[in-house]
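Below: the structure, in structure tokens.
The complex appears here minus one protein chain, its other protein chains still in place.
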Amino acid sequence: MNTIFLYNFSGLALFAIGLHGLIRSSHLLRKILAANLMSSGVFLIMIVGAYGTDKGMIDPVPHAMVLTGIVVSVSATAVALALVCLVQETTNRVLLLQKRKKEQGRRTDA
Amino acid sequence: MPDTAFWAVCLVVVPLFFAIICFVRSALVSILGPLAAWLNAIAALGMTVSFVHSGPVRYAIGGWQVPLGINFRIDGLSVLLIAMTAVTGLSVSMYASGYFSLRIGPAREQGRHQHQRAYFWPLWLLLWAALHGLFLSADLFNIYVTLEITGLSAVLLTSLSGKAAARLAAMRYLLVSLLGSCSYLFGVALLYRCYGILDMAVLARLVSPAPLMWVSLALLTTGLVLKTALFPLHFWLPPAHANALAPVSAILSGLVVKASLYLILRLWGDVFAQVLPLAAYLLPGALGCGAVLWGAVQALLQKRLKMLIAYSTVAQLGYMFIALPLIRLDHGSSAWEAVIFLIMSHACAKSAMFMAAGSIFLKAGHDRINDLDGIKEVLPVTSFAFVVAGVSLMGFPPSGAFIGKWLLLGVSLASGQWWWGIMLVIGSLLAAGYVYRVACHLLVFKAPFYARRQFIPPVMEWSALLLAVLAMLLGLFAGYPLGLLEAGSPFPGHACLEVMP
Amino acid sequence: MNWGGLLLVMIMLSSLVPGLIIFALPEKSVRPRTFLNLGSAVFKLLLILVMIIGIYQGRHFAVRWQLLPGIELALSSDPLAALFSTLSTVLWLLTTLYAVGYLEQSPNRRQFFGYFSICVTVTVGIALAGNLITFLLFYELLTLTTYPLVTHRGTREALAAGRVYLAYTLSGGAVLLVAVAWLQMLAGPVDFGGPPAAASVAAEHKAQLIVIFFLFIAGLGVKAALVPLHGWLPRAMVAPAPVSALLHAVAVVKAGVFGIIRVVHDVYGIQYAAGLHLLLPLSILASLSIIYGSLCAMRADDLKKRLAYSTVSQLSYIVLGVSVAGPLAAMGGLVHLVHQGLMKITLFFCAGNLAETLGVHRISEMNGIARRMPLTMAAFSVGALGMIGFPPMAGFVSKWYLGMGALAADRMWVVAVLAVSTVLNAAYFLPILIKAWFRPQDCPWSEQGAVDDRLETRWMLLVPPVVTAFLVVAVGLLANAQISPLAWVKMIVGREYGP
Partner (left out) sequence: MTSVMSFFDIMLVLALPWLGWRLLASPDLFRAVVLFISLGLLMSLTWVRLHAPDVALAEAAIGAGLTGALFLSALRRLERMQDSERRLDYAEKREEERQAPPARRRRSKPIAYGLALLLLVFFLVLLGWSLVKTSVSPGGLGPAVTGQMGQTGVQSQVTAVLLNFRGYDTLLEVMVLFLAALGSWSLTRIRQPLPEEVAAPVLASLVRLLVPLMIIVAGYLVWIGSSRAGGAFQGGAVLGAAGVLLLLADVTVVRQIPSALLRWALVLGPLLFLLSAIACMWIGGNLLEYPRQSAGAWILLIESATAVSIGVTLAALYAGGRPLEPSALEEAGEVASESGGDEGEGE
């Protein structure tokens, strides 16, 4: 099998890990990181799809789509981070669910 | 005479332009915002009229035809949804202009309310433009971008209220929205890899049952269902819709959930309809039944008016999913028509309810349902609007929802799968239950009602009533929307009028 | 739209528009409101008269409005529609007059009269409905518009009654919706007045037709207060007297019964329904309601409650008449639609007068009351005797035809039911009359509403029952006249059964 093809599975794994993290982790910041991982995985699969066997046969459309995707995802991340700070400010909570005890145990503050 | 395509472009360009201007000249929002709303409505009217004359249109943006470029597809379905958006959006805008001017009036917390108004308008106009873009676009990836704008601006509008609960709800909404878009994008990526095309109409002809197609459809649907808040993925919706500012709630419940719902209908009812077996439709149908029951039961249990309305949205969305198997079963187009009536009627009625609830909140200072006895004496028009909207939500004749339920009932009985129809009837009765819970307090006569000394501008009361009455009378004029639908039919059964390159 | 269609629309609008205007008028403008109410009622009556004259001359009025292919709103004027719409319009005029008097001084009249006017619109809409969908539309709307009237007082009791009322009627409406949709799926759009739609359905769907029929009866039976579904009616008597009069005599229960008549006559057709063996269960159900209603009425001490149970019983006469499947019985049933309305509204007016003037609600307080309020009690007596079936009152005519019809159809047990019911009627009405006329007063009355020295109560409260009592006697005495309800009913039945 073509080694390039393996990147598909890398993307798939990133998507899965991100999905797992998004649902599973309780700290909002980590959830947002996970969402970013998910989209990275999708981007990877898109770009691998565009990679032709010949050098000249590269489909530029997915590249453009991924560029758009990256910008969209940074925008969403920025909004999400601003919102996290706000949530923390008003509710003194960084966790959506009532799981802060466990999470605080894991957090090592500098 | 400008043609359909010109108006379609206006529908996207005008709100975008005004959103930018509203941001730069934030002192003028109170003039610019309503102006943009009127222009939007005019453009929608213009498009509808010219659509009636000239039929469905494809418009190549940048002059690039499919498959290279992005096309607008203007057919009956999109025109109807845009008309719905225009009517609801205009009413909400009028309401919002009254709402913010009222709240800015008293000196207390003036800065805060000015801040809310200054950001409400650009965000709402961006959202509006994205909705138009979504309804018009024929390109799956372009729709991803519009979905993303819709989701982000909806989240930001939700958090505008500044309340802690609203911010938490917005956070949850944002995460769900991100997950949904990511899943949708994944689906689009796989479809593109499979067929090398992004245009929905072309895709509809190319699709063939293949493993990758199944997976991508699952991904697309999961993403969209998350954004539509179908039971059991509805958990984010009630807090977000209930804690936002009143005009924002009206927008979210009336319009925003319809965007992803529209896409699901497009995909399941049109693009993939040829390859999907009937059994695949049972899942959304069953989930729809769950939504109808669960949403209604939760609505019955709520103590706060806005939470009740929000849960009613969950329940009402269930109907549209129950319609999916019926669309498949139906050989004519009446199930399609039914869904569209349900969507339009729900948009008007639900927005009207949230608007009325907002006025009630401002006047009473709370929205505890049990303490609203006698509010009719101080807010007669608003109470009436709420009751009328509720009645049309119940599917009483001659509301648009009645037409929808009637047609679906007919289809379900004719197809032999009568249980969908029975579910609709049960859902209507449950809806009657939760509407009654509010209406019995709104209608009862009890003087005097303790109200704040808050003046509610007539525009807030009457815009809600207008929408409610519209939802109620939609059924009487059902022929007109249907004429539009038949002119540009998205139905597999009818001749496809797509203009292909 | 032809002028005939315009007439029907005018009939509808003549009370809808005043209703909306009343909502817009301020609470304090009593005079314009009263004028509008009575004026529109009279105007409507005139329009109905024009329609009746038109029908006599053999015209047919109709107007249609297509919502969708297969969903059409249609108003049309067949004789049955004219019968019901005339009844409601006449009684409405009187009830409006009565309500104006009854509600003097009470708060929130704007809402009351607003809904009142819209309610008459909807009832006439039910009468004039030209197909099943239109009927369904108005039938459902009737539920909505009567709810605020039932709960008008806003007391805890009234709200509870309203809740029960809504629960019953909305469920009934839902069942009816299913039935209508199902039938329409089998038979296409169902118009009234043409050949019965069900007969055109293919033979293999007969089983479905039977199920649909019972769904219809279940849906309509709620409003018609057939026995297992009658629970809302006795509770709804907490409403103000004019509303009770309206619920019991004209609007709600009559809408249900009228629907059953429509289903049996126009949707299934008597012959076809009899062929499916649907009518026998219906008449058994009706007989049960008659007996059960009377028995319950005997136990009730509250006057309005007794009248309410009496309604349960009397309404089923109509259903019984329709379901016996013979021209004579059908005449009896249909004419009872009018007669029961006249008698029952008289009784409720009188009960309202007693409550409003003297604060008397219970039968045990009524000893000697006829000496204090002779005119009211005279009217009451006419109504009660009519209910029992004394000649020459209206009730006698209906019962006579019902009995004859049962004999003609060879159903002896129906005659027996009628006999038992008459005895029971007498058993619960005669004691009231005896107490009122022949016993001395034994408990104090509050005299709260006595304002006029010359009359026993306000004239607006007195005129309507006297007029209706007069009508009760008149339609009985003049049953053979050319323009009596009986003559009209004969015409209807003649068309149904052929010459």
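In order of appearance the chains are A, B and C, and numbering begins at 1 in each one.
What we mean here is this: contacts are C-beta pairs under 8 Å (C-beta built on N, C-alpha and C of every residue); 3 or more make two chains touch, one makes a residue touch a chain.
The structure presented is a predicted model; accordingly, all values stated were derived computationally and were not measured.
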{"item": "Among the chains presented, those that the missing one touches", "value": "A, B"}
{"item": "Among B:60, B:293, B:426 or B:459, the residue in touch with the chain that has been omitted", "value": "B:60"}
{"item": "Options B:43, B:160, B:271 or B:394, residue touching the unrepresented chain", "value": "B:160"}
{"item": "Hidden partner interface residues of subunit A, rising order", "value": "3-4, 6-10, 12-14, 16-21, 23-25, 27, 29-30, 32-34, 36-37, 40, 43-44, 47-52, 55, 57-68, 70-79, 81-86, 88-92, 94, 98, 100-101, 104, 106-110"}
{"item": "Contacts of subunit B with the absent chain, listed as residue ranges", "value": "5-6, 9, 13, 16-17, 20, 23-24, 59-64, 67-70, 109-115, 119, 122-123, 126, 129-130, 133, 139, 141-142, 145-146, 148-149, 152-153, 155-156, 159-167, 190, 192-197, 210-215, 218, 244-246, 358, 361-362, 365-367"}
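In the analysis below, only the chains that are shown with their structure count from here on.
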{"item": "Chain whose mean Cα position lies farthest from subunit B", "value": "C"}
{"item": "Geometric centre distance via CA averages, subunit B-subunit A, whole Å", "value": "29"}
{"item": "For subunit B paired with subunit C, centre-to-centre distance based on mean C-alpha positions, whole Å", "value": "43"}
{"item": "Subunit B residues within the subunit C interface of the complex", "value": "337, 391, 396-398, 403, 406-407, 409-410, 413-414, 421-422, 425, 428-429, 432, 436, 440, 443-447, 475-479, 482"}
{"item": "Touching residues on subunit A, where the partner in the complex is subunit B", "value": "15, 18-19, 22, 28, 31-32, 35, 38-39, 42, 45-46, 49, 61-62, 65, 68-69, 72, 75-76, 79-80, 83-84, 86-87, 90-91, 93, 96"}
{"item": "Complex interface listing, subunit C residues touching subunit B", "value": "65-68, 70-71, 73, 107-108, 111, 133, 136-137, 140-141, 144, 147-148, 151-152, 154, 159, 162-163, 166, 170-171, 174, 177-178, 181-182, 184-185"}
